[in-house]
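A single protein chain has been omitted from the complex, and every remaining protein chain is retained in its original position.
For subunit A:
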Amino acid sequence: MDGVQEEAIHHTALKLADEIKHLSIYKSFYSDVQKLVSSPNVEKENFKQTLQQAMKEKGLDTKLRNTVFHWVRTQSKHCRLDPLTSLSKASAQWEKRIHKSLNSMCTDLETSLAKVRLQSEQDILTEKWSELSTYNLDLSKYRPVYAPKDFLEVLLTLSGYVPFTRDDEPKWEFAHLPLKVNKIDQLRKLFPEWSSGEPLLGVNPYMPSTVPGFSTLEAERISLGERVVALGYAPVVQEYLKKGSPQCLRAKLWSNVLGSDIKAPQVQYFNRLKKNVLEVDLMVDKLIFKDVQLTASNDDQYFVFEDLLYQVMLCFSRDVEVMQLLKGNIGNPPVVTIKGKQTSPESLTAFPPSGIIPFHGFTMYATPFCYLYDDPVQLYYTFRAFYVRYWHRLHYISTHPQGIVSLCLLYERLLEANEPLLWVHFRNININPIRVVFKWLMRAFSGHLPPDQLLLLWDAILGYDCLEILPLLALAILSFRKENIFQVNTLQNVDAVLADLSTISVIPLLQLALMKP
């Protein structure tokens, strides 16, 4: 057994050694090490030890460790074959529908998917880049391609593909899918900090510290967090985030754990994305404008950041790296010709280059970052890293345990097992309980929770590196409001009971859901 494991590690190490050469940091890292080798600190006689020591002192050691950490995280998850062909079939059909709808929108509006921007238009766009809210576009005829509601309808048809149904199982949609999800006892083990009632940030701002020398838990966490930031070692940061981050350190901690720190190459790359936005007019741009307008611009938490969001979302659509990083997870975008460009390999583009078609509310994946970064480039890379690691799973069909289908199923099972009366109530009033929480899950609660609470929730997603927190929170909110839900019997009124989450405290609710009575 040990031998097999060792061999596996050896195999991974070889793969890592090979792949690290293709990572963007390799060149500068290699030259840093070379410089170090020629410094007097490294002795020829005791080469290995002195070099390692010198790397530690220079911080190269942490850099290398973080690189390995981020590399390993990207490896483990995909490369797995979809065990349910029915799901991949549904996913392909859904993708086709989206593309069809885009094409017909183009035909109706007599425009094309991609065309070269006129010089005059480029000039205006360049001038208004930092205040795109004043860029005049007639968007009255543009509609979001799909909304969470439409996506839910697609997910609800999935059960139809499943060949078997067990008689003893209620005929709730997701219950038929042969996917394995955790039970509440397993979740308790997954989130020990919550289930054991440890002191956490986000419970009570005046909670006293148990460590001598600190008056409050917050002061204690800030002090510890400052040391974690200084250390800069991603696995430690991840561990730290489980108990919540103080807002003043969050920006650094998040970019560290996601490996989204920016250096000159990242700035250059962002500027290339911007250049592409300025030069090429993609139909998806209008959808992005429309989405920012429909969501952030009308939201009292985020309207201030409108101009920042236009930049970030437009550049995101041009980012080929997103598509590369998510290969196999997001389908295949069509390749279209850019009208007005001379025929060459460059006149073709994936539509859009990122492969991601925004849905109604897509911008909400990026909005909370506005409370952490005021520089668009920093905001961009942390948002992108978050998207690539988590958010895409919320709007693509897959059997991944962190995918939206599994999360819906988890929610259903949790509700049935832990709030049987609510479950029965939903059955009696003939409402599928997923309907009342789906938009929360699909947007990871963004736009539903106030930003301070949302950031605490996302701390936990990063800390535990999982999305199962979302259905768990949905369950907790329903439990918390159940007395009000029992009093209503239409979908509209249940929605009304759950519409305002401005008084919800996320962390205490999650604790409550997991702590044994």
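Annotations
Following the convention adopted for this analysis, a residue touches a chain if its C-beta (ideal position, glycine included) is under 8 Å from a C-beta of that chain, and two chains touch if they have at least 3 such contacts; residues count from 1.
Note that contacts and distances are computed from a predicted model.
Selecting from "[RNA-polymerase]-subunit kinase", "DNA replication complex GINS protein SLD5", "SWR1-complex protein 4" or "Polyglutamylase complex subunit TTLL1", the unshown chain of this assembly corresponds to "Polyglutamylase complex subunit TTLL1" (UniProt protein name).
Only one of A:T126, A:Q186 or A:N298 touches the absent chain when the whole complex is considered: A:N298. Checked against the full complex, the one of A:L314, A:V336, A:L372 or A:V388 touching the unshown chain is A:L372. Checked against the full complex, the one of A:T12, A:S112 or A:S133 touching the unshown chain is A:S133. Checked against the hidden chain, the listed residues A:V4, A:A17, A:A264 or A:A499 yield one contact partner: A:A499. Taking the whole complex into account, subunit A touches the unshown chain at residues 130-131, 133-134, 222, 246-248, 250-251, 297-301, 303-308, 370-374, 450-452, 455, 484, 492-493, 495-497, 499-500, 502-503.
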